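Notes follow the structure.
All protein chains but one are shown at their positions in the complex.
We call the chains A, B, C, D, E, F and G, going by the order they appear; numbering starts again at 1 in every chain.
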């Protein structure tokens, strides 16, 4: 199984969650993405987490919107670290998704990222940072990414008024 | 098994959730209350719902706070109607609990009541109203309760300034 | 009269509320939809609820937006279970609708669903689940719907990056 | 009947709503206060408004908390101006009460005041200002009240550090 | 001067605030609309209110958005009743406008309507209701408006699924 | 007149606003504090600002709560920089105060600080920083304050578990 | 170095932040705008503030969105006054940006303006007002700007219904 497992409640979350996969791709970390719905396929939660623990999976990334129960329920079934991505909901713009994911009770943890695509990308980055704590190749790629980010800012730092 | 099963994530929710039990008690509807945690005992969710469906249980009431996943996860495992009670959280005062319970995706439903004790009492009342649709004795007790409520207002409707 | 009565404050709510009717249609539960406005036709509230109680109506579904008083006022006039759907408002995106419907005082209950179309569909589903507690044919259809939902997830669970 | 009718959903709102009565008392405007619950005594709404219209009542003041339907439902039954006071709710601190009262749909209006006691006092003041548009005695008392308020500020405008 | 004076902070508020004027037009109540900015023309506030009090003006309607100070500041300069309309702001959707208008301190009152066009229309309606308390012709027109609203609902109350 | 003028809507704001005065006291910047109410003494706004501009006043600090109009209205009457402090309101905890102060329209600016005492202290600090841009003695005192803050952190940076 | 330094976290903030530059341009205050990211170029924060303090810079303006740390971190590295502009975020519409900027702890201050372009323009205006306290030429230009604003309102104050 892949090092990072990316799960989401619906195929409609994939346009957002791809940002996590792309980030891992850039860092050379293997990933696999699947739809597992906390509400429509609740029986898959335990099995998927057991499969992840028995494979080489190190980190779970889970995205969901609205009453977003997937990240917390996956965390309930595994001892692997779970990172949650609040997908923006249509009406409440992801505030519901965010609170549903982040406000976990003491004893079961989800490390929550920002609402939407930035959060998905950062879930991939944070997973790579976790892998990087024991894999210097991945950590070096994270460092390079950081340097390039820095350089991109420096290269375009002067601003002039639009005419 | 009791006609209404009242579940909650923690014994600390019981002071709030008792209001549901007391309401059912008044209407002569049998109930049973248990702690089942979506996050700490996720393996009990399916079993508890299967047990409820095989017994005579007609309605599930579930209370939880914060990232309140219990009502929605129970709903995922049963075809019985599930009513959810957002228990007030310490910091965000139950807004997180409310959004986590009510904003369910299309296909799995939770009928959500008000935050806190009023919501718990109304979950019991709503369960009795459901039972009452096919049990005229319970429906009559609901009617009587309503009449008494009305009379209580009428009996104290005149107001004077505190001196 | 139909088994489920779907009421709403304005014809402009019908595009949202149709999702409840379609869900009931799928489960073979008879329904009727009408506009009854809490504010523009307040005199119809009591009469409509009396009519529903005297017919075979088992469940009331009510949708409204903004200062959404319809579900709670219908609940005040009937002992039938009432499910409320917060229709999204133009500016506050349904947060006002949600709070106006869900925060009912102790003694008059409204089981509230999610804001918008998902909530309307789930109101239909929840009504069918209530009917299903004493009608095995409807309950079986709910079970089938659930199975199909599960299969739809399983059939599309593998995800690949957009090129 | 009194010139201003002060209605509220529960005797528990009276400590807040008294501020409206006291304000009217100061301006020499006659008032009467009653409990009329939108949810527990919905049949009284129409009758109470009819009674008010047939008496000399000029303004309705209504206070309620949570899913606060009373002001809007009274407005639905009368052509008299209705002013609403959001009473602070236990958990959501009156944000629910405020949105439930103020977000009325086009065609039925409620002039809404601030959450809590300040809003209740101002409902009394605003009612007096309405009366004052055709009653110079009341308007003069409002003017005097304003002058006294102004003088109270002027008399205590210098501030020194607490030692 | 007109019976109702409609003021707003900017010409950009006029598309929203016209709804108040149209409502008054329908009721045969004379109105006049002007731009007076609390922040850009603060010196006009006192003068405009003095002019209104010396004319036959009975009610002030004021609309503003964002840090919406106009309604409250007008109220500070007059004993005429002031009704405030929160105009929707670009980013925070009028929640800022609403709180800036409605949360007035004890002693200076603004009767606040809903955010946006519905609120503007209702400000016109509420002003007419105030006039109507001493002008039976206007009150009758309000009654007729109400009847027509009711009939419009009744005429379109049956709903069918879109094919 | 003092270099910094601290104004507030009510003596009840003084316990919060004293933090601004104390901060200025520490930096050796002269200050004067007065109650000027936007709503109860609106006629004083223009006069007070004219007085400030004619004296040596360099910065205005204004605190207010709820529909907090004072900072913005002072800004409307002066070209001196105005810093606003949202005083916490009883029910909405200062969210109303914050939005009423910070969301000023283009063309009249208020530099807004945090809700409550921290914001009041920082208003004093920011005023001193403004003075400091042309007064090296004050700027040096700000620098010293910063150094002491830094040292206070360093002196207590090690933490051990409470037994 | 310019009198006012305008910094922002990303070139994508420039369309919003240009409003600050244009305002300063109008007042004849020299400005320079750069991208400095709190998160991507954290090592530049101290250096940029040191450079500003050693040059003739009098005021720092900083714009950022989401978890907007730039204004507060710049304030941590300088004794110059810092004004912060919350740039609107995609999902939460700048409420996150606003709270991240304004809620600074006691001891490090950021004068915060409104969300979005109005706030950016007002940051430029407030900076000019600060400069104007010791530069009568700039202060006079601010006064003129104010007069023109006033005249623009007066010139278009009469409103008529759209046909």
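Here is the rule we go by: a residue touches a chain if its C-beta (ideal position, glycine included) is under 8 Å from a C-beta of that chain, and two chains touch if they have at least 3 such contacts.
Note that the coordinates shown come from a computational prediction; the quantities given were computed from them, not determined experimentally.
A.B. asks: Which residue among F:8, F:36, F:52 or F:88 touches the omitted chain?
C.D. replies: In the complete complex, the chain left out is touched by residue F:88.
A.B. asks: Of the listed residues G:3, G:18, G:57 or G:89, which contacts the missing chain in the full complex?
C.D. replies: G:89
A.B. asks: Looking beyond the chains shown, say which of A:38, A:115 or A:159 touches the absent one.
C.D. replies: Only one listed residue reaches the unshown chain, and that is A:115.
A.B. asks: Decide which residue listed in A:40, A:58 or A:93 touches the omitted chain of the complex.
C.D. replies: Looking across A:40, A:58 or A:93, the contact with the absent chain belongs to A:58.
A.B. asks: List the residues of subunit F that touch the chain left out of this view.
C.D. replies: Contacting residues on subunit F, toward the hidden partner: 88, 93-95, 114-116, 118, 146, 149-150, 152-154, 156-162.
A.B. asks: By the contact definition given up top, give the residues of subunit B that touch the hidden chain.
C.D. replies: 6, 8, 10-11, 14-15, 18, 21-22, 25, 33-37, 40-41, 66-67, 90-93
A.B. asks: Which parts of subunit A are in contact with the chain that was left out?
C.D. replies: 19, 58-59, 79-81, 83, 98, 102-115, 117-118, 121-123, 125-126, 129-130, 132-134, 139, 142-143, 145-146, 149
In the analysis below, only the chains that are shown with their structure count from here on.
A.B. asks: Report which of D-F and E-F is connected by more C-beta pairs in contact.
C.D. replies: Comparing D-F with E-F, the pair joined by more C-beta contacts is E-F.
A.B. asks: Measuring from the mean C-alpha position of subunit D to the mean C-alpha position of subunit E, what distance in angstrom results?
C.D. replies: 18
A.B. asks: How many angstrom lie between the CA centroids of subunit C and subunit E, rounded to a whole number?
C.D. replies: Those two chain centres are 34 Å apart.
A.B. asks: For subunit D, jot down the residues that touch at least 2 other chains.
C.D. replies: If we look for residues of subunit D contacting two or more partner chains, we find 10, 40, 66-67, 92-93, 95, 102-105, 107-108, 110, 114-115, 118, 146, 149.
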